[in-house]
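Below is the structure I would like to discuss, written out as C-alpha cells.
A protein chain is absent from this complex, but the other protein chains hold their places.
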Amino acid sequence: MTQAVFWALIGMALVVLGLYALIVHAHLLRKVLALNIMSSGVFLVFIGLARRTPDADAPMAADPVPQAMVLTGIVVAVAATGLALALIVRLRALTGRTTLGDDMGD
Amino acid sequence: MLPVLAAPAWMLAVVFVPLAAALLCFLLPRRAVILGLVAAVLTAAVTFALTLEVAAAGTAHTLLGGWAAPLGILWRADGLSAALLAMTALVGVTVSLYAAAYFRDDAHARVFFWPLWLLLWTALNALYLSADLFNLYVTLELLGFAAVSLTALGGGAAALTGAIRYLLVSVLGSLSYLLGVALLYHSCGSVDIGLVAACIPDAPRPASQVAAAAMMAGLILKTALFPFHFWLPPAHGSAPAPVSAVLSALVVKASFYLLLRLWLDVLGGGGRWAAELLGLLGVAAVLWGSVLALRQERLKLLIAYSTVAQIGYLFLALPLAVAGGAAAWTGALYLALAHGLAKAAMFLSAGNLLRFGGHDRIAELDSAVHRLPLTLTAFALAGVSIMGLPPSGGFIGKWLLLKAAFAQGRFGLVVVILLGGVLAAAYVFKVVGHAFTPAARERRLRTVPPGMEWSALLLAAAAIVLGLTLPLISPLLQVGAAPAAMATAFAAWSAA
Partner (left out) sequence: MSAQRATPRHGGGGVQAPAGAARPVPADTALPRAARVLLALVLLAVFGGLALAVLALAQPAPGLAAAVAGRIDDSGVSHPVTAVLLNFRGYDTLLELVVLVLALVGTWSVGRARGCAGNAPGPLLRQLPRLLAPLMVLVAGYLLWAGAHAPGGAFQAGSLLGGVGILLCLSGQPLPGWAQALVLRLAVVLGVAVFAALGAAAALLPGGAPLDWPPAQAKTLILTIELAAMLSIGVVLAALFAGGRP
C-alpha cells in the first residue's frame, strides 16, 4: 500500500466516523465537531491522493492543485464552524437548549 | 448595444454587481435599503441582457484569470443556465421590492437582510455560471451560509433551530459533494465539467461511480428530496416571508440544477436504475408532501410541505427523461421554473396574510378576501400553477411529463402526476375556502402596503404567463444542450 492510499483510507474512515457521530449525538457542539472531523477526512482524501505523482518523494512534487483546493476548503469549514457556534450560543441564550429538541427526530 | 458589452461582460456583471452591492450594504447600513433596491434592479437588468445574448448568440464562455481548463476556471452560460438566471432575476427583483416594505419597521432585520440576500443572489448567479466542479462547491457553501443566516433572521427559537438544522444538513451535503469532487479530480486530473465528462467513460472504477453517488447524495440532501426533506419545512416555515420565498423558489432549485448538470453533462444522461430509484423517491415525495401539506394548520408550513411535493415532481421526471429524452427534461425544467415563480408568490401572499392578521392559522383566515383581494388573487393564481391547470407554467410542465409517461406506458406515473395535482387542488382550496368565509369576530388588523400585495401578484401572474411562452423558452433551453450526446446516451441505455 502506498502512502497516498494509506492516508486516503484514513481520511475515508474519518468521514464515516464523523457521520456516525453527527447522526448519533444530540448535543449541537458535538454535531459541529463531527462535521469538522468529516471535513478533515474529506481534506485528507483530497490531499493524500495528491502524492501519487511519479516522483512524489522529491520536494514540492505533489500535485499543488488539490493543496490549494483544500486550503480553500479549510477556510470554508472555519467559516461554517464560526457561524454554527454563533447560532448555537444564541439558541442557548434564548431557550437554554443545546440540542435541536425532539420535534423532528433528526 | 456597445460592442464591448458582449456576453463575457454581462457574465462579469451578473456576479460582480450583486457582490459589490452586498459589500456596500454592509459598509453603509443606513443606506442599505436604497442601495439594495438599486442593486436588485441593476442585477436583474444585466441578467436579462445576458439571457437575451445567450438566446440570440448561443452558449457564452469566459476564461477566469485567462486560463483555459484544466488549469483555470470557466464560466459557461448555456440555455439551461440562462433560463434559471432569468427566473432568479425575476423572483429576486420582486422579492427585493417586497422586502423593502416588509422590513420597514424592523431596523435590525433591515440592516442585515440586504447584505445577506445580495450575497445569496451572488452565490446563485455564480453557481449557474460556473463550469468547474470545485468552484461549484464553493458557490454551494456560499449559498448555504447565506440561506442559513437569512433563516435565522426571524429571530425566535423556532427560526434558530430551523437555521441550525439547515446549516448542519447544508454542510453535510456540501461535504458529500466535495468528497465526490475529490475522487473525480483524482480520477480525471481535472474538475472542469467538459474535461471530466470526456474522461468519465475511461475513469478508474469504482472510483468514478462512488464519486457520482457521493455528489448525487449530497445534492439530493440539499434539494430536500423525500426522505431527506425533514429539514425543509421547519426552516422555510419559520423564516421571514421574503426569505421563505427565496429559499423555496430559488435555493432548492440551485442544487437541483447542479444535479441535472451532473447527470446530463458529466455522467452523460444515463444511469437507468439510479433514475428509477430517484423517480420512486420523487413519487413518494409527491404523495407524502401533498398529504402533509393538506394536514397543516399553519399556512407557511402548508406551503413548505407543498414545496416537498413539488420537488418530488422534478425527480419523478428523471426515469421518464432518461428513457424518453428531451420532452421530459423540458417538462422537469418547466416545472422547476414555474414552481420558482408560483411558490415565491405563495410565500409572499402568506407574508401579507400574516402581516394582516398577525398569525397564519389557516382556519382563522376568514374574510381576508375582502380586505386583501390582490393577495388572495395572487395566492389563487399561484395555486393554479401548482395544481397544474392550464394555461399556467405548471400545466405545461406536467403536460410534457404526462405525454412522456403515456408514450412510455408508465401508467403508474400518470396516476401519481394526476393525483398530486388533485391533492394540490385540495390544499390550495383549503386556504382559499377559509379566506372566503365571513369573519367570526372582529380582530385588530394591520394594513398591508400595496407594494407587498402587487409583488405577490406580479410573480403569480408570471407563473401563469410562463405557460404561454413555451415557444420562446423551449428553444432557449436547447441552447448549448448536447442533444446528440443525450440521444445516443438514451439509445444506449434503453437498448441495454
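A and B label the chains in the order they appear, each numbered from 1.
The definition used in the following text is that a residue touches a chain if its C-beta (ideal position, glycine included) is under 8 Å from a C-beta of that chain, and two chains touch if they have at least 3 such contacts.
As the structure is a computational prediction, the values presented were derived from the model and not from experiment.
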item	value
Shown chains touched by the chain that is not drawn here	A, B
Option from B:V138, B:I193 or B:I303 whose C-beta touches the chain left out	B:V138
Touch with the omitted chain, as defined above, among B:A211, B:I362 or B:L401	B:A211
Touching residues on chain A - with respect to the absent chain	1-2, 4-5, 8-9, 12-13, 15-16, 19-20, 23-27, 30, 45, 49-50, 52-54, 56, 60-69, 71-72, 75-76, 78-80, 82-83, 85-87, 89-90, 93, 102, 105
For chain B, the residues touching the chain missing from this view	8-9, 12, 16, 19-20, 23, 26-27, 62-67, 70-73, 108, 112, 115-116, 119, 122, 126, 134-135, 138-139, 141-142, 145-146, 148-149, 152-153, 160, 179, 183, 185-187, 189-190, 204-207, 209-211, 213
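By our rule, only the chains that are shown with their structure count from here on.
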item	value
Contacting residues of chain B [partner chain A, same complex]	134, 137-138, 141, 145, 148-149, 152, 156-157, 160-161, 163-165, 167-168, 171-172, 175, 178-179, 182-183, 185-186, 230-231, 234
In the complex with chain B, residue positions of chain A that touch it	15, 19, 22, 28, 31-32, 35, 38-39, 42, 45-46, 49-50, 52, 65-66, 69, 72-73, 76, 79-80, 83-84, 87-88, 90-91, 94-95, 97, 100-101, 103-106
